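Every protein chain of the complex appears in place save one, which is left out.
We just call them A, B and C in the order they show up, numbering each chain from 1.
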Amino acid sequence: MKPRVAFFDFAGCEGDQLQVANLEERLLDLLELVEVVNFREVISQKSDDYDIAFIEGSIATDHDAERLEEVRENADVLVALGSCAAIGGINSIRNSQDPKEVEERVYGDDADKIEAWDKAKPADAVVDVDHYIYGCPIDQDEFVHVVESLVQGKEPKIPTYPVCVECKMNENVCVFSRNGGDKNVSSAKREVQVPGSQKVEKGPFCLGPVTRAGCDSKCVNEGTTCWGCRGLVDNPNQNAHKKVLDKYGLTVEEVLNKFNLYFGWQQEERKNE
Amino acid sequence: MSNEKINVDVEYLTRVEGHGNIKVNANDGQIEKCEWQVIETPRYFESMVVDQSWKELHHITSRICGICSIGHTLASLKATEAAMGIEMSEQDKLLRKLILHAENMQSHVLHVGYLALPDLMGEGSVIPLASSHPEELKTVIRLHRLANEMSEMIGGRTTHPQRLIPGGFSKIPTEKELTDLKNRLKNSFNDLMAVADLCEAKADKFPDFNRETEFISLTNEEDYAFYDGQVRSTDTGISPVTDYKDITNEFVVNQSTAKFARNNRQSYMVGALARLNNNYDQLSPMAKGVAERFNLKPINHNPFMNNIAQLVEVVHNVRDSIKLIDELLEGGLEPQEDYYEPEVEVKAGRGIGAVEVPRGILFHDYTYNEEGTCTAGNCVIPTNQNHANIQQDMEKLAPNLINQGKEEDEIELNLEMLVRAYDPCISCSTHHLDVEFVE
Amino acid sequence: MNEISQTKEAKVVNPEGSPYNPQKARIIGERQLTTDTKLFELELESGERLNQDPGQFVELSIPGVGEAPISVTSSPTRRLDSFELCVRAVGNVTNTLHKTNIGDTVGIRGPFGTGFPVEELRGHDLLFIAGGLGIAPLRSLINYTLDRRDEFNNLNILYGCKRPCEQMFEDEVDHWARRQDIYHEATVDFCPDNVCWGGNIGVITELIPGVDIDLDNTYAIVCGPPVMYKFVLEELDEKDLPHEQIYLSLERRMKCGIGKCGHCQINGAEEVLYACQDGPVFNYEKVKGFEEAI
Partner (left out) sequence: MKAIDKSDFSEFVDNLIEDDDREVVGVQKKDSKFAFDPLYESDDLRLDYDTTILPPKKYFMPQRETLIEYNIEKGETTPVNRVVPRIILGVHPYDLVAIGQMDKVFEDTHEDPYYLEKRRQSVLVGVNMENVSDKSFASTMGTATIDSGYDLMLTDIGDRYAIEVGSSKGSSLLEQAGAAVDDAKPEEIRKVKQFKEDLPEKFRSDPEFDPFELPSLLKEYYDNDEFWEENSEDCLSCGTCNLVCPTCYCFDVKDVNDISLSEGERMRTWDGCMLEEFAEVAGDENFREEKAARYRHRYMRKGRYMYNRFGDIACVGCGRCSEQCLPDIADPVDIFNQMKEGTS
């Protein structure tokens, strides 16, 4: 019997399910391995009879939580798909903002019509999660690896090391030494006086050193920097990373802002540990 | 007409992006309730952008929607660029137009091929097509893949592209890549026509339903507007993008966590059909040819034809992409040394960016302080703008169907098809939709 | 991943005798030993013999899953055309192996590593100390010495498990217990009330004082989980057994089995040892200076 697979989405952009749809021909091959019974973005059928459930999006309302608990009941294996479900993701930016202000900014006078939690949470804040597929969006190969592993009865192997590993293998010029900047030269040299203004721009900064690899250092390869979308590695040396960011001229506030893009929930958890 | 009770209650409408319910109750042929509800969990992007740096805003707002993340990124960048007066090179503009075509193609092919065609073919989803119509499905997949690979080549990733940054690109494709792409686009004509044939063969399945509607989209003199232009309404004419609030007039309704919008009437429509109605003349001849096969001409008031308008647009996307690539390659690609970090003069200000994304016109509006930190943001998403129109359509269509004596199942299917024709992308209605026939 | 960019086609060479290419072996027998441990009997499809020394290991290879180093538990004196592996299901390779059926094939590379120093042991008293799965490599040497009983002097076997149900090779253990010419003691850390258990209850070190050790003539051979070594070695020190006369079989992560991948290094101030080549069997005198060894 093929395992029965279902997808469910909560508060997220559905980009991870799109990655699955975007497998194109490979999706047809995948359908040889599993039977997809719920995939709202693509198919109409709905079923409560499934073995593996993929959860996309964060949990932010009582209604979400109830639905998620139901899914957990039905599924043998529950997989958090994408950063919103796995670590809270971009949604958790607001967790560090004042909840009242948050609602008012978006809904103005109608703010009280909206019933959502003060914080957007990852799936494992509500139910037990068996496997995590990180990324915003997920990496297709990693998704395939996890599905295959589950079909084969294997434990999927997700990297425990930081993005720098893949970045080095790709022989990227480290973000910290871009623009002719030398990473061992003081931050002053990396500051660029913006023409016609007082403002001093500082070089780009990278969260790769504390972010879990698995994306093949995608963003650095493409000329930007790692934003941390796959979340923190298991034992991030954030102190050392902060020192690095400081050396390159980032203020404490800017560092926190960076860490809050995706790490918001994880940081809170680490503090509570 | 019977005195039956009719109760349509569709929770979590499938094959759309995001969460919408359709609720319709009728008793004795009388509609008691007819609601399009959006029940997405709010995500508060307009708040999340506050206190963030101008360098990060497009990264954050890209996450509003996975399907049109390229469009969101571009609207966001345009808003930031407008606020800071950042100039773009002509080459970068062409590349941005190209990637917008790619996204539009991707999304439309997904919608027409994976979501609408199964309805037409009488299948519950695209999956059975693998065995019932393998060749047709492969054609659709090929086009979808082409669009995705095109996005990847230009933006570095299909979803949440990386290379698009304020002022331009962090990396650009090589000339060889562009040449290869052009050849592949040219080779896709057969596939495009095959999909057009498929749709034409099923054209009778499109319900004949018309309702006078206001259509709004971008427009400009140069081209069939996606990347740039002013706002055009079939009712009120042309206005500048900066007036977007006067056009969209967003409001909150009880049935939905997403805002609704209206301009001149109770509602208006945006998206492929709106664009086609407004800018038909600027379509490429090949695209017009396809439109003619379906007798699709401006101004068409049948929302179900939005699917066909999408098909027409895909053809236009391919043709225009080839043209853009030719333009790019003509003088050879200009290498840009400062790709990683274009020079930007950070300053305080407000900027509004509008682009056409697959589902219609999209506005991002940011205010920055002199540090380049965002102090306020507003995003008006196409699906939000369509919600009210869906509601209005439904209020007309549901009684029609009931009067025609249709069964509950059929009513449900037709209402679902109506909503799907809009290709609503509810998760990205930063603010939201559902059908319920209540007893 | 951005592969190394290539402007010319790669030539495909099939390296004859690639040390990473396993040979096929067929499973011809299997027996459940405990809830999570099975004994597998395999033969090489080539018909060749494995020719392992007691204490050597093979890389068990399941295409599509991976590889794991596994000690050959059978003695070369017992079976000529086949060999046995005793495997606990703990991860991907081992779990998959547990799901195979008789007649299925798996891959085998090896045998690798240095086994027990049979020549050196010959003519001496031997003290086997096995904890849990540690019996797997020791069993090959135990049976070797039993089959060549006259070549060895006194044999002592101490075997400890967590619970009675985890004791393996019961028939063989019974056999050892019955034989007059070997001293055998078994222990469990814990015995549930409803289980009948004739042996000792307590940690394995408690059995050591009971053994009659001739300091000039006895070799101790130890294998067990990492935590066991420290305590057993302390106890042997109590007895003043010279460290040269103690052999240990150690486990490390391995990715190649042939001294290349670097994972199995055991480092110390002097030098580094490769568990796959310098071991897995080590003389205690030699490894005790290695901080990472025990």
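In this section, a residue touches a chain if its C-beta (ideal position, glycine included) is under 8 Å from a C-beta of that chain, and two chains touch if they have at least 3 such contacts.
In this text, all values refer to a predicted model and were calculated from it rather than measured experimentally.
*Asks:* Can you list the shown chains that the absent chain is in touch with?
*Replies:* If we consider the entire complex, the absent chain touches A, C.
*Asks:* Among A:148, A:254 or A:269, which one touches the chain that has been omitted from the display?
*Replies:* Of the candidates A:148, A:254 or A:269, A:148 is in touch with the missing chain.
*Asks:* For chain A, enumerate the residues touching the unshown chain of the complex.
*Replies:* Contacting residues on chain A, toward the hidden partner: 23, 26, 29-30, 32-33, 144, 148, 151-152, 157, 160-162, 164-165, 168-174, 176-184, 209-210, 234-235, 237, 239-241, 243-244.
*Asks:* Which chain C residues would touch the chain omitted from the figure, given the whole complex?
*Replies:* 1, 3-22, 24, 61-67, 90-91, 104-107, 225-226, 251-253, 255-256, 258-263, 265-272, 277, 291-292
Everything that follows uses one rule, which is that only the chains that are shown with their structure count from here on.
*Asks:* What are the two chains with the most C-beta pairs touching?
*Replies:* A-B
*Asks:* What is the chain whose Cα centre is as far as it gets from that of chain B?
*Replies:* Of all the other chains, the one whose centre lies farthest from chain B is C.
*Asks:* Between chain A and chain B, what's the gap in Å when you average each chain's C-alpha atoms?
*Replies:* Chain centroid spacing, chain A to chain B, equals 25 Å.
*Asks:* Rounded to the nearest whole Å, what is the centre-to-centre distance of chain A and chain C, using the mean of the C-alpha atoms as each centre?
*Replies:* 43
*Asks:* Hey, what residues on chain B touch two or more of the other chains?
*Replies:* none
*Asks:* Would you pull the chain A residues touching chain C in the complex into a rising list?
*Replies:* So the residues of chain A touching chain C come out as 152-155, 166, 169-171, 216, 221.
*Asks:* Can you list the residues on chain B that touch chain A in the complex?
*Replies:* It comes out as residues 12, 14-19, 39-48, 50-53, 56, 59-60, 63-67, 69, 110, 114-115, 118, 124-127, 130, 137-138, 141, 144-145, 148, 156-160, 162-163, 165, 169-171, 252, 254, 257, 339-341, 343-347, 370-372, 376, 427-428, 430-431.
*Asks:* Quick check on the complex: what are the chain C residues that touch chain A?
*Replies:* Answer in residue numbers: 1-2, 64-65, 91-92, 95-96, 99.
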